[in-house]
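With one protein chain held back, the other chains of the complex are shown just where they sit.
As written, the chains take the letters A and B, and residue 1 is the first residue of each chain.
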Amino acid sequence: MELILEQMPVVLHSLNIGFLQTLKLFFVTLIGAIPLGLIIAFGSMSRFSPLRWLTRLIVWVVRGTPLMIQLLIIYYFPGLVLKNNWWGSGETGRFIASAVAFIFNYACYFSEIYRGGIQGVPKGQQEAGMVLGMTKSQIFFKVTLLQMIKRIVPPMSNEIITLVKDTSLARIIALQEIIWAGQAFLKGSQGISGAIWPLFFTAVYYLIFNGILTVLLGRLEQKLDYFR
Amino acid sequence: MKKLFALLLAAVMVLSLAACGAKKEPAAEEKPAAEQPAETPAEEPTADSDMAYVQNKGVLVVGITDFEPMDYKDADGNWIGFDADMAKAFAESLGVDVEFVEIDWDNKVLELNSQAIDCVWNGMTLTDEVTSAMECTNAYCINAQVVIVPADKADQYQTVEACADLAFAVEAGSAGEAEVDALGYNFTPVKAQSDALMEVAAGTSDAAVIDSLMAAAMVGEGTGYADLTYTVGLNSEEYGVGFRTGSDLAAALNDFFAAAYADGSMLECAETYGVQAALIAQ
Partner (left out) sequence: MAILEVHNIEKHFGATRVLEDISFSLEQGQALAIIGSSGSGKTTLLRCLNFLETPDQGQIVVQGKTLFDAADPDTQRESEIRKKRLHFGMVFQSFNLFPQYTALQNVTLASQLLAKEQPDFKANKANILADIEVHGKELLAQMGLADRSGHYPHQLSGGQQQRVAIARALALKPDILCFDEPTSALDPELTGEVLKVIRSLADQKTTMIIVTHEMAFARDVADQIIFMDGGVIVEQGDPHQVIEHPREERTKQFLARYAEN
């Protein structure tokens, strides 16, 4: 116990740096995947069938393969096959490659949730808008969108909380997020070696952050509770 | 049905394309190596050699893991250690900067071949798998694989034979795994040497096999694993540095090692980190 207290400042400093990287990946993924998912959702509902099939094929491949493999392919493929490692070696390149993989992967998951949300809004809503002389975009933004958001908040909340934990997969391409930082003390880092507790302690970070997210998403759900 | 068939066909095409790409890649790597006569001095690299590539971009990217005493961070966050210091000196001799990048050890060959890093220099045991996948230097350090057991049971396991009934945890793909496998002992592969130690500490495995250098730094009095100790040593292993297959940098580093050993700077560096006993004459 005394030893842990002694190690605490060094370990926390290191875990904080790792968690910052985790948070960065989390937010960048959300900012990228939320709009990209909508574009993919429209593609998969397109009346132009080649586009619809292509989009659904991509979604199938991305959802049907492990994110870990996608990370490996996205980071190593350019250097291995194209002979041009455009990501670079350093932390920045690894972060960008991780972000690309995560955004694409999560956008595909989000797109299916959006599709369910859009298709779940009764057809009568759209027709009511049409007979009132609204344009397609007015119907989407003024009528359908909010009803769709209400429908997708619960499944999106699940995905978002999964995303927080999934960020740890990025360590396969050596992105130094919080679990990487925690594990470093097992092998030995900054004068501390063979310390197991920092790895387990990372769980506290995830728990607290997911707790905050759960409260915020719950509030959003409550806010949309004024209509049915 | 037609659409489904077209879909499958497209998938097969994509896969076969990817396979072609993968097959072409080692061939492209071998070519410059074959063209380059063995006698060519490393100091005169051909235009498309690996050395020219590194000198052109002006930085040698060294793939490492956080591994005391070979590569680790000092209080200011700078990479130090026996390997790190030697890598800095080697880069200086090439006239380039050095950059240390932490990698996932399982992906070291991927990292090299994708040019994410230029060499693996991190107390790497020269196993057959390593030497066949990389262009390796001569060995520069000796390292034994040792058995780790709880300190209170150490008396019972002082010989290789006494360890026969133990359940081992070993790092997947490590020299330690090769040793216990060859002995026919019961083992579980884990992701890292440190994970193997955790298995023993947690009692989920009876014993682990790790590098003696790592064991010295990580178990026993004053470490996080005060209750563990190491007993019997298995086969000795040697450390080397790995480059991309066909790279002329391996030969250049051999020359550099020989010079550094001759003028005593290598031994001096080894003494700084307490690994002088393991140093191999160059």
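Please note the rule applied: contacts are C-beta pairs under 8 Å (C-beta built on N, C-alpha and C of every residue); 3 or more make two chains touch, one makes a residue touch a chain.
Only a predicted model underlies this, so the values are computations on that prediction, with no experimental measurement involved.
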| item | value |
| --- | --- |
| Partner chains on view for the chain not depicted | A |
| Options A:M134, A:I161 or A:L220, residue touching the unrepresented chain | A:M134 |
| Residue among A:P35, A:P66 or A:P122 that touches the chain left out of view | A:P122 |
| Touching residues on chain A - with respect to the absent chain | 122, 124-125, 127-128, 130-135, 138, 142-143, 146-147, 150, 226-228 |
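Operating definition for what follows: only the chains that are shown with their structure count from here on.
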| item | value |
| --- | --- |
| Whole-Å gap between the CA centroids of chain A and chain B | 33 |
| Touch list for chain A against partner chain B, complex | 3, 53, 57, 72, 75-81, 83-85, 87-90, 93, 171-174, 176, 180, 183-196 |
| Chain A partner contacts - residues on chain B that touch it in the complex | 3, 7, 10, 18, 21-22, 25, 28, 61, 65-68, 72-73, 75, 99, 101-104, 107, 110-111, 113-117, 192-195, 197-198, 201, 214, 217-219, 223-225 |
